[in-house]
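Yeah, one chain of the complex is gone here, protein chain that is, but the others are all in their spots.
What follows is chain A.
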């Protein structure tokens, strides 16, 4: 069924997705229960989970679906919430395969988690990077859709409390940030991102801090380009 090359990529990809397996199954399940309690059927859950495929927007979309019909507001909010993907796309420009259906699928499925893994993982020798990233993206998406649909179908049936399990995502991003921090020679970008994001959070509060943080990070990088350009372009070549 799978070729040797694909099997190898799947085997290499799976261990990297295990934290997300846990996170997405449970978070998806919670989202599914929310859909169920909002009276939306599993058909909605399936299409929203697999086609929007972005947790925070899907949760918000439940509100849009129950409220008055407001298409322009919906589109605007959707773009605002998802704006951070622009940064991911810019980073993956020369990492994703340049064309074909895999190119399309990798961009389509580029959620926070898949981006973080695909960008930061050192893909082992002999494993095809395109297939590796494909399986990371596909597995993550399967976990999310499966968790969401199960949650909608089963409702509140888990026999044990999973309260607090959402921390698995925080821990995942902490570890990815730490790994990056430990291996980079120049901490400018890491520290800048941390500083500007925290400052923006303090000023603009949780609901609105992302856009100002992104603009702040972007403008500082553009202003500092003459100084930083050579460092960044050379550091990653070696």
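The rule is simple: a residue touches a chain if its C-beta (ideal position, glycine included) is under 8 Å from a C-beta of that chain, and two chains touch if they have at least 3 such contacts; residues count from 1.
Throughout what follows, contacts and distances are computed from a predicted model.
Its UniProt record calls the unshown chain "Branched-chain amino acid transport protein AzlD", which is the correct pick from "Branched-chain amino acid transport protein AzlD", "Copper chaperone NosL", "Nitrous oxidase accessory protein" or "ATP-binding cassette domain-containing protein".
Shown as candidates are A:71, A:126 or A:159; the residue that touches the absent chain is A:71. Mapped onto chain A, the interface with the missing chain covers residues 15-16, 18-19, 22, 44, 47-48, 51-54, 57-58, 61, 64-66, 68-69, 71, 74-79, 81-94, 96, 98, 103, 107-108, 110, 112, 116, 119-120, 161-165, 167-181, 184, 187, 189-194, 196-198, 201, 206, 209-210, 213-214, 217-218, 221-222, 225, 228-229, 232-233, 235-236.
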